[in-house]
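Have a look at the structure below before the remarks.
One protein chain is absent from this view; the other protein chains keep their places.
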Amino acid sequence: MDNVVLDKNKLNSFIVQLRARHPVVAPVHRGYNRYVFDEVENGDQIAIPYIPTILPPKKYFMPQHETLIEYDTRLGQTLNVVVEFASLVIFGVHTCDLAGIQCLNIVLSDRPKDLHYLFRKNRVFIMGLECNDYCDEYASCHLMGNDLPKGGYDLFFTDIGEAFLIHIQTLAGQELIEDMDFLRPAESFHIKALQAVRSRKKEIFKNEVDVERDEIPELFERGFDHPVWREIGNRCLSCGNCTNVCPTCYCYDVKDIPNLDLRSGRRVRVWDSCQNEPFAKIASGESFRAERADRKRHRFYRKFKYHNDRFARYYCTGCGRCSRTCMARINLKETIAALKQVVP
Amino acid sequence: MPETVKINVEYLTRVEGHGNIVVDAQNGKLLQCLLEIVEAPRFFEGMLRGRSIFEAQHITSRICGICACAHTLVSVQAAEDALGITPTPQTIKLRELLLDMEILDSHILHIYLLAAPDLLGVGSFKSLIGTHHKTVRRALRMKKICNDVCDILVGRHVHPIACIAGGFTKLPAEKDLAAMQTLLKGLQSDMDATVDLALTLSFPEFERATEYVALVNDGPDYPLLSGDIGSSDGPRMDKHDYRRVTNEFTVPHSSAKFARFNRESYAVGALARLNLNFDKLKPAAKMTATALGFKPPVHNPYLNTVGQVIESVQCLDHATRIVEDFLEHGIDQAERVLVGLNEKGTLPVRAGNGVGAVEAPRGILFHNYETDAHGAIVKANCVIPTAQNVNNIEQDMAALVPVILHKSEAEITLALEMLVRAYDPCISCSAHFLKVYLQNQ
Amino acid sequence: MITKPNVAFFDFACCEGCQLQVANLGEQLLDLLDIIEVVEFREVMSEKWDGIYDVAVIEGSITTPHALERIERIRQRSKILIAYGSCATIGGVNGMKNHFELPDIRGYVYGGAADAYPTMATRAVHQAVKVDYFVHGCPVYPPEFLEVLKCVLAGVPYHVPDAAVCVECKLNENVCMYERGIACLGPVTRAGCNSWCINNDNICYGCRGMVSNPAQNAMRSVLEMYGIPLEFIVRKMDMYNTCRELDEHA
Partner (left out) sequence: MKMEKVLITDSSFEVKPATIVRKRVLTDKEHLFEIRLEGGEALNHDPGQFVEVSILGAGEAPISICSSPTRRQGFEVCVRKIGKLTTVMHNLEVGDTLGIRGPYGKGFPVGILEGHDLLLIAGGLGLAPLRSLINYVMDNRRDFGRVSILLGCNTPQSILFGDEVDLWSSRIDVSFHCTVDRADPDWKGHVGAITTLIPGETIDPDYTFAIIVGPPVMYKYVIKELLAKGVPESQILVSLERHMKCGLGKCGHCQIHNIYCCQDGPVFRYDRIKNLRGAI
């Protein structure tokens, strides 16, 4: 497909015009290091550049609290499966988060399909945004192969100085911008500028840990008893932050919330975390991952091994959120590095 | 004609906290007439010892859930006084807004849920649901709106979160202000209906002039958040001299301390405030007063409830103006204060002695903290409005009982209960602060 | 539900703020009154009831011998008993006094008249009588109270979340206080309040009590890492959780 150019001073018109069709969500700044995806009304409210938002855009595909079912027992035990959704545009998604969405797409379209997720997914337009430089020291996107775009968007924006070069990847993306007469076709110098950005990035983005990506399966293959698990397990507070902010975590709990009439109500899905104490506890009281070290290890294996075995894809995007948010400063990069150290 | 009565109302209902009324009259002679405070003591002043001055607000808010915002406001005032922090004009305005909502909320609770059942002759608001369904709905709606405004401003009404020494941890954004404005606008018609309701109520006739004590200041506004201590009987005093006003003393029958200033007792609360500061009311509140036939000085304690209606109008009016003002001039978000900053001793603390004086819904409220050089509290003292009123209530009862002694025991009991309730006593507060001074230090 | 269950509210040593949260439900309170029959609620009602309570809602801590007798009597007359608010569920702020020698604190507050005011170490309600349901929080979080009440009426258990407040804090997209070098009790405090305080840019004070398996050593190292004196956090922990000691020694 095509490339077009958006002058930066037209970003506002771009957003305003988009909004005429769909609500637009984008990264906004809410005080100290707090970036979140939220609805915006114009371009000025958008914070770019930004460090990864507290929660990744997955909240628009699988909200923190989500109604799955509505019921009224006066009508018996039958129920209505409902999806609450909004057709919207997510603007400014970093490449790591694009990868995160792709990861979720894969698991949740695996049979049995998660129709709630897929329903929303088909109603969200995604506009990616390239990082010309690292957001901060927590990222490991190059190691995970996500510092460059690999699909997963309708439109993709790269900052080439005075303007954004927009790569149009889908028909849906094309249609979204059809009537925007302030967009110009990209000329060869624009493409050159993009190439310049990419070659500069080559200089900046290097493996963040002294490990090759292909080595990772091996590290985990033999690392199950590595002392690093006990070490981070001892430091972990089981606050669940690392999983709740992760773009590829999708564990959940399902519960019923009756209304005050005690007859009608909703069945909701809420994000859950394998780091929480009761997560693997059964009704008789046994917990199958009672030790924090077991839970930490489980999380890492879900990112780097288990899903890889199933779906041939890493379930870490390198966004750095888990390390950024950990009050105990358990760091993903350090953990991988430690795993590489062979223990005598 | 039961000239000999023995009344013992245990666990007086529809007041905040536990109190008993004890009346003993024989052959027309009043032997005993007490308002016993039986609330379990909670030792707040003791618990504050050794705590950081920055924690005082969080802890003292828990003295009373009904006027948690007032305790919060007086606590931060005392803490700032001790630390030598001057709040910014924006902070003061927001605090005034918070206090307006607190007083409004508390007055609505008292007028509708606690006093109205007596005046409408039913056992409680629950019976009102049947007989005065719309009225109850209105009351709950009004309370909810006050709460919703507090939720936006400070996180919640009971034990506010965002109001701390130094300012606010969170400041309303423009959309928050707009939301508050909508809420307050929505309250207006219910407020009109409240005044209409008040017009239909009739109150027992009983007069006893006493001393009235409330905050006074030189500003143009009805003083609630700050000022000197004013009295109907005497000169104006600085808040630091509060002890000379309260002159607390203990009596054997009560866990609350009694207070007296220029006479045997004094009253605080809506009536006192109106008797002292009537002229500073906004026109809307003044008009309400005229409509309700309220002309200060008013010496009938039962009319405290009417005073609360007038103050409710005043607070709503004042709060609305503050919000409008912020909408017009904006909020400086840079004034947000970071909580817990002092964990590593980043803020200058000093040995100091700070006093806060705020008009809580039930009257003037004092907190006084003395800190050491590390900002730890070495002494704390809190004087609660109801504690100041108890003495006055007993004086009222002593004056009232002989006049109504010819009535049936049930009637006497009701009259006394209504009298006590008219003061809207917050016994939980006062019992928490039965204060006596360190004997052994 | 054929007949509405009788529900009574009782207060012990507390600030009554949690009871007020019921009135603060607004018009929703009327929906609530459609499904329960409030038979006693001293704060707003004069009526008394002398039958058996289907549900007794207890606010406040047990701090005097008289209160202990009273709660025992209420227990005997109640089918279901709910501890309501932190003072009742974990002792709450009233527990702070347990750290002072009792005669000392009584003397401080009452001076010579101290003996007139009998008191004992603060106890949470479950440390005095059997409790069927817990509604934590200072004050209670009204949506959680309604959840518990619905469980009571349906006759099913309510599971107090045994995950950290942090979980809700992150779902609400707050920046962690530790990122700003400020100590927060979220990691050791049980969730259920929707991270109320942090949403308002304050810290968690631990009012809901601790999770079943708090990572105490890890917590200590975290504080060390951020240069926060341990004594600071211990003091903060004490604010609500002193009575926990009674459970541990039980």
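Per-chain numbering from 1; labels A, B and C assigned in written order.
The working rule: contacts are C-beta pairs under 8 Å (C-beta built on N, C-alpha and C of every residue); 3 or more make two chains touch, one makes a residue touch a chain.
Treat the numbers as computed from the prediction; the structure is a model and nothing was measured.
Taking the full assembly into account, the omitted chain touches A, C. Of the listed residues A:16, A:82 or A:219, the one in contact with the hidden chain in the full complex is A:82. When you scan A:8, A:21 or A:281 for touch with the missing chain, the hit is A:281.
Screening A:108, A:160, A:176 or A:328 for touch with the missing chain picks out A:108. With the whole complex as reference, residues 151, 154-157, 159 of chain C touch the missing chain. Of the residues in chain A, those that touch the hidden partner chain are 23, 25, 39, 68-69, 71, 73, 76-88, 107-108, 110, 112-116, 119, 224, 250-256, 258, 262-263, 265, 267, 272, 274, 278-284, 286, 288-289, 294, 298, 301-302, 305-307, 309-310.
The working rule: only the chains that are shown with their structure count from here on.
A count of contacting C-beta pairs for A-C and for B-C identifies B-C as the more extensively joined pair. Centre to centre, using the average C-alpha position, chain A and chain B are separated by 50 Å. Separating the CA-averaged centres of chain A and chain C is a span of 37 Å. For the pair chain B and chain C, the distance between mean C-alpha positions equals 25 Å. Taken residue by residue, chain C touches two or more other chains at 180, whereas all remaining positions touch fewer.
Among the residues of chain B, those in touch with two or more other chains are 336.
Looking at the complex, you find that chain C touches chain A at residues 1, 28, 31-32, 34-35, 146-147, 150, 153-154, 162-164, 166-167, 170-171, 173-176, 178-180, 186-188, 211-213, 215, 217-219, 221-222, 225. Chain A contributes residues 31-34, 36, 53-55, 64-65, 234-241, 244-245, 257-258, 260-262, 271, 273, 276-278, 292, 324-325, 327-329 to its touches with chain C in the complex. Chain C contributes residues 11-21, 23-27, 29-30, 33, 38, 41-47, 60, 63-64, 67, 92-94, 96-97, 100, 104-113, 116-117, 119, 138-139, 177, 180-184, 196-197, 199-203, 205, 227-229, 232, 235-236, 239 to its touches with chain B in the complex.
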